[in-house]
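In this view, the complex is presented without one of its protein chains, the others remaining in place.
For subunit A:
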Amino acid sequence: MAESEEEVDVLVQRVVKDIANAFKRNPSIDEIGVIPCPEARYNRSPIVLVENKLGVESWCVKFLLPYVHNKLLLFRQRKQWLDREALVDITCTLLLLNPDFTTAWNVRKELMQCGVLIPEKDLYLGKLALTKFPKSPETWIHRRWVLQQILRQSCAVGHSGEQQQQQQGEEAPPADRERSQQLSDHMARTLHQEMKVCSDAACRYPSNYNAWSHRIWVLQHMAKGNVKVFHDELSSMRLWVSMHVSDHSGFHYRQFLLQELTAELSQTPPSTSTTTCSSHHQSSAAPSVSPPPNSHAQANGELSAAEAAGEEEGQLGFPTVPQLFHQEMELCSDLIQSFPGHETLWSHRRHVFYLWHQWRSEQQHHCSSKGSSNSVHLNDGDATLPEVDAQSCADRGDSVNGRGRTTEPMEVDRASLPDPRDSKRLKRGVPPPAPHTLPSEHSFVRGVLDRCSNTEQRHFVLAYKKWLDTVIGQQP
């Protein structure tokens, strides 16, 4: 099917326009793809739009891509001029076919800098590209740049709003407060959209490193220290990881969330404000992402009623650190038992136990350096069921691998003496969290070995045991 250069030129320009017009006709296009179609139908566009799906017939791709590719490069080398509209359309076409073409994304960055494109356009284009290319590194990289532009813009607005506040005294005028609220809502929406984009990409490709590391980046930059967001993420991901037990990146995300929550909840008081700029905005009027009832009060540093009443529910109504770890270890145990032989689940256990173990060591160190006056704080987090204590006493008789006990477990046991408040809790029917200790982990290992018939499961549980002995058992 030989075509002259002019014919190709005309054809391609039409196709590029067809694609641009498809977006104008239907701003809700949510997926792209190539339609296997070896030959052109007479005089019909290769661009097919059905419901919200945009398809390109495969016969034209081999003409289309090299043509627009070279056209863009000629522009980049200043050998051929392209007006802004042409640049927008051509880069759009290119990136839907080859989203790892870095230079095309860079052209769009420049268009954004001179106001021809708005950031939302590229978030949308990127989202579409990811439906077909869920790993595309350059798409994720461009996305982060675009989000940084959005953050910078909102920061500038936020700053000018604050300056006015300072000039006019404590109370900002209603218009500024509203604008600040709108800004915060915009940030919250952007954040949630990013979570959705990451989620979709994670579903499309197993253990999608780029999608999950982007998700982490977004929280690090747009939800710094926001306990509510981290906790909501932890809750909402529970079901997903249970259905994707091989997805190492998904489980790593939970480890990241746990680590962040632990760090935040170990300080007082944690923040719930959405990060638009630097952390000194915590006391501003910006509320949390999906505000719990007391958010405004909390943002202004006042205690919630729950906080003032006592520490049973932990700070701001969130679980305590021990409760979080307990829930995570339980989830891990359930999955290990339901899905034997998955390395990811054992890897997750190592991570979670390590974080828990580290946190407890830090708490003890904190307590022992401050003396017994802090025992209330520690015991609240480290309460023990009497049965567990008995178990650790029994285990103390076993030496692991013929080696004697190290000093660390002894200190743990001393610190986890039964707390009088525990019996009150038990009477009220609220069990305190059971801690996970080295002995209880060895007990878990023995349990799995007794029950297991799966070769891989046996291999992984023995590796876990070795890890407990080598890495945890020998820590100072």
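We adopt the following convention: contacts are C-beta pairs under 8 Å (C-beta built on N, C-alpha and C of every residue); 3 or more make two chains touch, one makes a residue touch a chain; residues count from 1.
Note that contacts and distances are computed from a predicted model.
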Name under which UniProt lists the unshown chain, selected from "60S ribosomal protein L6-like", "Phosphatidylinositol glycan anchor biosynthesis, class T", "Geranylgeranyl transferase type-2 subunit beta" or "Radial spoke head protein 9 homolog": "Geranylgeranyl transferase type-2 subunit beta"
Contact with the hidden chain (one of A:Leu49, A:Val157, A:Ile216 or A:Val445): A:Ile216
Chain not shown: contacting residue from A:Pro134, A:Gly158, A:Pro340 or A:Pro439: A:Pro340
Touching the absent chain when the full complex is considered, from A:Val8, A:Ala22, A:Cys37 or A:Leu65: A:Leu65
Positions on subunit A contacted by the hidden chain, ascending: 61-62, 65-66, 69, 73-74, 76-77, 98, 100-103, 106, 109, 138, 141, 144-145, 148, 207, 209, 212-213, 216-217, 220, 246-249, 252, 256, 259, 339-344, 347, 350-351, 354-355, 358, 453-456, 463, 471
